[in-house]
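With one protein chain withheld, the remaining protein chains of the complex are depicted in position.
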Amino acid sequence: MAKFSDWVSSIADAGRELLPGKNRQGKQRTLIELCHEACTSKGEAMGTAIADAVVRGYQSLDQEERIAFFQQLHREFGANPDEILRCAEAFKQSQSIETYRALSEAIDPPRRKVFRAINMAPNGTATLIQMRKDVLALLKDHPEFVSIDDGLKNLFISWFNRGFLTLERISWKTSADILEKLIAYEAVHEMDGWDDLRRRLASDRRCFAFFHPAMEDEPLIFVQVALVKGVAGNVQEILEAPMPEVDDHDFDSAIFYSISNCQDGLKGISFGNFLIKQVVVELQREFPQLKKFATLSPIPGFRRWLDGERSKTSSPVMNGAERQVLELLKSPTWMDDASAVEQLEPLLMRLCAHYLHDEKRGAEPLDPVARFHLGNGAAIARLNWLGDRSENGLRQSCGVLVNYAYLLENVEQNHEAYVNEGQVATLSAFQKLLQTP
Amino acid sequence: MAKFSDWVSSIADAGRELLPGKNRQGKQRTLIELCHEACTSKGEAMGTAIADAVVRGYQSLDQEERIAFFQQLHREFGANPDEILRCAEAFKQSQSIETYRALSEAIDPPRRKVFRAINMAPNGTATLIQMRKDVLALLKDHPEFVSIDDGLKNLFISWFNRGFLTLERISWKTSADILEKLIAYEAVHEMDGWDDLRRRLASDRRCFAFFHPAMEDEPLIFVQVALVKGVAGNVQEILEAPMPEVDDHDFDSAIFYSISNCQDGLKGISFGNFLIKQVVVELQREFPQLKKFATLSPIPGFRRWLDGERSKTSSPVMNGAERQVLELLKSPTWMDDASAVEQLEPLLMRLCAHYLHDEKRGAEPLDPVARFHLGNGAAIARLNWLGDRSENGLRQSCGVLVNYAYLLENVEQNHEAYVNEGQVATLSAFQKLLQTP
Amino acid sequence: MAKFSDWVSSIADAGRELLPGKNRQGKQRTLIELCHEACTSKGEAMGTAIADAVVRGYQSLDQEERIAFFQQLHREFGANPDEILRCAEAFKQSQSIETYRALSEAIDPPRRKVFRAINMAPNGTATLIQMRKDVLALLKDHPEFVSIDDGLKNLFISWFNRGFLTLERISWKTSADILEKLIAYEAVHEMDGWDDLRRRLASDRRCFAFFHPAMEDEPLIFVQVALVKGVAGNVQEILEAPMPEVDDHDFDSAIFYSISNCQDGLKGISFGNFLIKQVVVELQREFPQLKKFATLSPIPGFRRWLDGERSKTSSPVMNGAERQVLELLKSPTWMDDASAVEQLEPLLMRLCAHYLHDEKRGAEPLDPVARFHLGNGAAIARLNWLGDRSENGLRQSCGVLVNYAYLLENVEQNHEAYVNEGQVATLSAFQKLLQTP
Partner (left out) sequence: MAKFSDWVSSIADAGRELLPGKNRQGKQRTLIELCHEACTSKGEAMGTAIADAVVRGYQSLDQEERIAFFQQLHREFGANPDEILRCAEAFKQSQSIETYRALSEAIDPPRRKVFRAINMAPNGTATLIQMRKDVLALLKDHPEFVSIDDGLKNLFISWFNRGFLTLERISWKTSADILEKLIAYEAVHEMDGWDDLRRRLASDRRCFAFFHPAMEDEPLIFVQVALVKGVAGNVQEILEAPMPEVDDHDFDSAIFYSISNCQDGLKGISFGNFLIKQVVVELQREFPQLKKFATLSPIPGFRRWLDGERSKTSSPVMNGAERQVLELLKSPTWMDDASAVEQLEPLLMRLCAHYLHDEKRGAEPLDPVARFHLGNGAAIARLNWLGDRSENGLRQSCGVLVNYAYLLENVEQNHEAYVNEGQVATLSAFQKLLQTP
């Protein structure tokens, strides 16, 4: 059976012949001219050909041209506020379906029509995701591009809705094509080539990813799980564990030690919460002996927050003596100095527990990973002293890692209490750290 | 791997336990109360459980309750015109992304939130399609339900976009589960059970269907093709042809003799044009010897139009003598009377050609099937006298059938000329009938 | 990817052009001449073309020609006893690998070379199976054809060895192509078309089949299972049970109520024992709540044996009064006569238990179905009075059915005890019938 992409290509080829090579002024069409045509052309082949030309045109832009393109897309392809107001008044008057439709049409900015047209071209969906990635990278300097970001995100939310995602197990039997993407996309604990990947897909590990039917070779997000005995607290132990010689099933815990989004252009389209919960169900089915499901997660904002507190002349979370102890962190090898470690450990553990539990941004925790897992309904289970001795781990959180526990029987109550009352679920091992005087 | 539907079910089960059995008045929740909750609840499991309760509740309604439910959905779940106007004015003022988002939110009626929530429940998508089917059947008596129709159609257009459809060949190796649906859904030439189906899937026939990944066992539309020598003009010859004894490839034409939409609830979401063109590409790849691709199509509006003209005191398309000849149609067995047939044939063929080519509804042909194929870029190739002697064929079009030709090299020009200039493409055999004095 | 069969066809086509149309006498080759060439030709394409010609030639034979063909195959394609003896003496002398190979070659009859060549032709394997079926049907009148039967069976044992079989679940999602074969092959309780089949594939039923990779659309054997509460004793209750409205899992027993071999030509190549045991493992995995696995089996030889005893002037298994009671069986409606049933039941149940347990053919039970299940390691669990009221059931066994229980923990001991000591395993419900005075 010819794949859809082949067929789209053949349609685009057919349309290309119909497409006059030049615009009305006899010049080569510009990308923006093509976008204008993409909003209006009615034929399928010609429409596909134009969309294809937009895709190719976009892919050939350099950074400067891309900015110019986005500027035009922002200025010339927005909704018309006068027209919207006119339609809104007409709707208020008659409240008929016709006036509602006219209003809906008026509010739909032309750039979204361009995006929908692009989606029909070969590689259209992937190009749109790339485009949003490019826009997001420019937002800081060009805040007005949020209109483009918004238009794309809006479409992605509808297209990438949960009902269309498929969960796939990733194993050493998965195609090399997909596996090499895992190596590239792993964002939490970098993979060192095929041998490292192979270790992470051994019989005491699991890996799962979400895919979307329109991009069957592109994982959207993936999670890596270690099956271990007892809840793991140290990520190097997981990453460097030797390959098991025999398959034994003498484990009782599943540790989610890495979750990586693969598509920057899908930022803010949340898949992670579905993924973890669906993987928990899947693992429970495969291994009824599993008792505990927990992450082993970084605390990316701890050190930054801590340094902020230290730089203030006074902070309610630490006294002078403590402030002094923290000076030990100045040595780049503090973690190898037994005495420094002995002094730092109780202090950093207490401060980190405080940071995770009590430091907020609005109603939510300051730490982004905490927001994610608590929002999913997880509970903070335990802090792990020097759980990640990598350079990155030490820089982010003085090496502290945290376990978030997913207890399926509580996850929904936790979630509701968190969303509605801002309540942070914790387990007793963690609670003790909070009570430390 | 657990399927998504299993997992959704387990989530719904989990949520159900959280869901208080009663509303705040201590009574069993009504379906409408559940819908209100579906718009607001934030937890995933609880949200899924509520959506699941809506699905089950809806499925248990009788016709009267269903009407009452739709009335509430229409009245209580619409957009708020005052709010919309307020947001539109704010947007006009500031033209910021925030005011745009507020306006977008205001224009999105709560009922669409309900529908999106339902889509997350087990069998959610299928229930929504069923719901729209029910609404469409009530529209005549309840025109206000167009608001519900509109909300659903709007979502379906996004979800069922072409990029997500997959073309599948249907053969005798397809699962019985899907094949029995073909028997049920065949709308053009009814199938008489499994033996009839088997004939239609023999080596000189082809059948293709579109599927959507969220409903993998439910065809959306399918087309049946006969591979024959010369363009076929008689549908009974196709349906009753004996099974071929050996596979021979001595054919040069592919005749699309039946296209059936399977989902009434997806009315107006067009798949047919993609389907035919994709199947043409597919067949050309499999059988390079194919020279002609044409439909063998009914003319559903011909007789109705003809009877209209006959009932007028005078009509520009027929003179008195001709009007007299048409009286022969009163005999229920006219087609078996050689003399009647001899007089009727030239007259009806001319009138039918005129009807297809020149009778319009606005800029488009009056005949709905003609509108569909001409809109796709096909050309009217030939009329076939007594091409369908079935009761239905005689009643609709005095037994006349028409071939619409799909010539890939012209299909896009035809389409553009039709859409932009209302031009009807014809081939010479048909043109002659138009020139008959 | 081109399938092997396509490729073999293209090779055969290529070879056909090389193949001289005539033999050395300038006449059309006979089938036997082709067989002689099949043993000697060395080229691949030519060899395949010759094999293909043999396949087509064989398929066109009528019954008389077939007998003549088998006679030649028997006479002209046997091993040469003188040569064998010569080789055996040489081997005895030297005991070298060369003399062993020469002996092996001598003992391999040319007809087996013909069969191996045929196996390379398109549809070769299926033709060989058909050929053995034809031979078996002729054995009674042509006992010498056992040489052909033997040659084929010998090859089949190697080709169809257990390691190459795959177990597949058959469901309503299976292809119609395979399902129609189930309807045709069902040997125990005839299926009445697609509706009956669909019932047998509902959510409270299971069906499994063995397939061989070289014949992927041809089931070799299949078993039908009913999932019920309590061990079922009546087959009509199973066959006529209404479709379940909802999927409930309120069952504790799996009843194997029908096992059918599909290929007559594979007679004596045993698959059934593997099938039942593998299905038990499979069902236990899917439904851990299953407690009992039992067949509901016919007793095909009971009535024949009973009539034999009745025809003797005296029999140790029945006294005069009992002999009198059995006269009631003469009425064709005895099972509807309450009084007759009351007298017959205890007597027939006791006699049937005796028949199954104590009547032997050599060391094994007289009843063929009993031999099969007891040989697999099953135990006789229970007799069911009027468990099969169909015409066939009454004729074979006065309507009595038997449950053979498969208790995985005992099945291997039972098997060993049966094979080595001829011991028949029984459960207590059945044992009581044996003790009836």
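Chains here go by letter, A, B and C, matching the order in which they are written, and residues are numbered from 1 within each.
Simple rule for what comes next: a residue touches a chain if its C-beta (ideal position, glycine included) is under 8 Å from a C-beta of that chain, and two chains touch if they have at least 3 such contacts.
Computed from a prediction, not measured in an experiment: that's the story for all the values here.
Visitor: List the neighbours, among the chains on screen, of the chain that has been left out.
Guide: A, C
Visitor: Of the residues C:Ser60, C:Gln95 or C:Ser311, I need the one that contacts the missing chain.
Guide: Missing-chain contact among the listed residues: C:Gln95.
Visitor: Could you tell me which of C:Met46, C:Leu152 or C:Leu383 touches the chain that is not displayed?
Guide: C:Met46
Visitor: Would you indicate which residue among C:Ile67, C:Ala214 or C:Ala241 is in contact with the undisplayed chain?
Guide: Touches the omitted chain: C:Ala214.
Visitor: Which one touches the absent chain: C:Glu33, C:Glu168, C:Asp196 or C:Glu364?
Guide: Answer from the full complex: C:Glu168 touches the omitted chain.
Visitor: Could you list which residues of subunit C touch the chain missing from the display?
Guide: 1-2, 4, 7, 10-11, 14-15, 18, 42-46, 79, 81-82, 84-85, 87-89, 91-92, 95, 97, 100-101, 103-104, 107, 116, 119-120, 124-125, 146-147, 150, 154-155, 158-159, 161-169, 213-214, 273-274, 277-278, 281-282, 285, 377, 408, 411-413, 415-416, 419-420
Visitor: Given the full complex, what residues of subunit A touch the hidden partner chain?
Guide: Interface residues of subunit A facing the absent chain: 172-177, 179, 193-194, 198, 217.
Methods note: only the chains that are shown with their structure count from here on.
Visitor: Report the most central chain, judged by the distance from each chain's C-alpha mean to the global C-alpha mean.
Guide: It is chain B that sits nearest the middle.
Visitor: With centres defined as the mean C-alpha position, give me the subunit A-subunit B separation in Å.
Guide: Subunit A and subunit B have C-alpha centres separated by 38 Å.
Visitor: Hunt down the residues of subunit B that sit against at least two other chains at once, touch-wise.
Guide: Expected reply: no residues.
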